[in-house]
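With one protein chain removed, the remaining protein chains of the complex are shown where they sit.
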Amino acid sequence: MTEELLRVEDLWVRFPTPSGKVVEAVRGVSFSLGRERLGIVGESGSGKSMTGRSILRLVRPPGQVQAKRIMFHDQDLLTLSERKMRQVRGNRISMVMQDPKFSLNPVMTVGRQIAEAYRLHTGASRREAKRATLEMLEAVQIRDPERVRDLYPHEVSGGMGQRIMIAMMLAPDPEILIADEPTSALDVTVQTSVLRIIDRLVKERGMGLIFISHDLNLVATFCDRILIMYAGRVVETCEASRLHEAKHPYTRGLLNALPRLDEPKAALEAMTRDPAWTEAPSVDGYL
Amino acid sequence: MATSEALLVEGLTVAFDGSVAVDAATFAVEEGASFGLVGESGSGKSTILRAIAGLVPDWSGRIEVMGHPLGRRRGAEFFRTVQMVFQDPYGSLHPRHTVDRTLSEPLLLHRFDRVEQRIEEALEQVGLGPSFRFRYPHQLSGGQRQRVAIARALMLEPRILLLDEPTSALDVSVQAEVLNLLDRLRVDRGLTYLLVSHNLAVVAHMCERIAVMQGGRIVETLRADAMRNLTPTNPYTRDLLVASQGYSAGEEE
Partner (left out) sequence: MASDTLQSTSHTGWRAWLLTDTPASRMQARLGQLYLGWRTFRSNPLALIGFLIIVALVLMAIFAPLLAVHDPYAQNLDLRLRAPGEDGYWLGSDDLGRDIWSRIVHGAPITLQIVAIVAVTAPTIGLLVGTAAGYLGGWIDVVLMRITDIFLAFPRLVLALAFVAVLGAGIENAILAITLTAWPPYARIARAETLTIRRADFIAAIRLQGAGPIRIITGHIWPLCLSSIIIRVTLDMAGVILTAAGLGFLGLGAQPPLPEWGAMISAGRDFFLDSWWVATIPGLAIFIVSLGFNLLGDGLRDVLDPKRKSA
């Protein structure tokens, strides 16, 4: 648990706008990741997705990523050439996005996409890739892999699409998986089964998982450790199981704003945002 | 009995090109009550709302509003009694119309008096204030848009509000504000709510009675406290409840 796979130091992401303003999406975030499930929670615009993307250098221009260092083992990802970065991306660090519909190629069968991803990373033969595809589909608990392999993305349900994405991302056996709202587009009952698959694979393979979500309950129950982000900064970090003892007023506000099945309330607590939260320096989330 | 029911739905069936979206749904909502419909995507919960609102052309069964059965066409009287708030605040406001135009149009359509005053009062009531009056939707945040949508629904002073996932596109803290607003408006104006959501906690917070839908059917109707005490009888309701409590690492069947 103590081994550091990834260390992000003082990360900033800035977007210049046409009118001359500079929007700072991430402001001085630092954290590290071991072989654990790290949750990043926050509301829209908190910079949680940008944090995930900037690790893989997937922030599109005109966005600018700046950090002291982003260490992956002993490599600084920021100084790698684009070609070297491509080997890291997908091969050693993978990413699962929110909506599988936008991440899968609509005119290629599911099986071919997985096989191609596999061949690209391993250089295996066509036959070998075909066999591996079936194995991977089985690994994400798709019941009839032979049939699903020949389907097109629009023919599969949201839950199955997300499993396929996970299968594809895990094909090259990466060390880190970044999951950006992987289950927000799914129904709750499907969500649980997809999360179980991620959980099992992460544990079996000893991977590090960065789980980005807006859902406090989900992160508290699924992850080991949590970073809470607000306005581009980490305002608090805690053990997932102790989220309910969180101290920062923003975290408390979020918890109290949530309607709860077990504790009926007459009115939900409306949050009053303190401008000081935006100004306070980012809390570091090192192990 | 029949007089106190604001909304009565009996054997409502909606079919789209051969597939049945809603299968013989039956429920009643008392005046001043708040009734919830929960279910996952494709369960038919939103279709019920749209059928009541007259946005779905082909339905069969019986729908009564304030004791009057509805026909195929909805008249001015219906629009002044029933209004709806939509799920996506980004899609439910006309992108080229200012807040002012959005709010004044229903008043002009139904020839209401005191248009200026009514608009300002409505903005005040949803907590926006007069400075928002001449803004375009893209100058508003998601929560502010949903407030405008609620204000629009209230312009005609309806008795019943149909709420289609009114907060699912919003952040948690904004959701709390909007839910509180809806709660307050219901008390102030004696409104009747029919709320559709996939979020059990939201429905339990807002409603006294809840119908659980699966595959177009209402599988169980229960009181919110039964939901809270985790004593539903239907196995699907139980699954939903467990799943909505967050992640549990238990063995999948």
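A few notes on this one:
The letters A and B name the chains in turn, as written, and every chain counts its residues from 1.
One rule holds for everything that comes next: a residue touches a chain if its C-beta (ideal position, glycine included) is under 8 Å from a C-beta of that chain, and two chains touch if they have at least 3 such contacts.
No experiment lies behind these values; they were computed from the predicted model shown.
Interface note for the absent chain: among B:F35, B:W59 or B:F132, the touching residue is B:F132.
Of B:T26, B:T98 or B:T221, it is B:T98 that touches the chain left out of the display. Only one residue in the set A:G39, A:G111, A:P153 or A:G232 touches the chain that does not appear here, and it is A:G232.
Residue A:V22 is the one among A:V22, A:V107 or A:A266 that touches the chain missing from this view.
Against the chain not displayed here, chain B makes contact via residues 50, 53-55, 74, 76, 79, 82-84, 86-88, 91-98, 100, 105-106, 109-110, 131-132, 134-136, 138-139, 149, 152, 155-156.
Assume only the chains that are shown with their structure count from here on.
For this pair, chain A with chain B, the centres built from the Cα atoms lie 33 Å apart. Residues of chain A that touch chain B in their complex: 43-44, 158, 187-193, 195-196, 199, 214, 216-218, 220-222, 253-254, 257-262, 264-265, 267-271. Against chain A, in their complex, chain B makes its touches with residues 40-41, 142, 171-177, 179-180, 183, 198-202, 204-206, 224, 227-228, 239-241, 243-249, 252.
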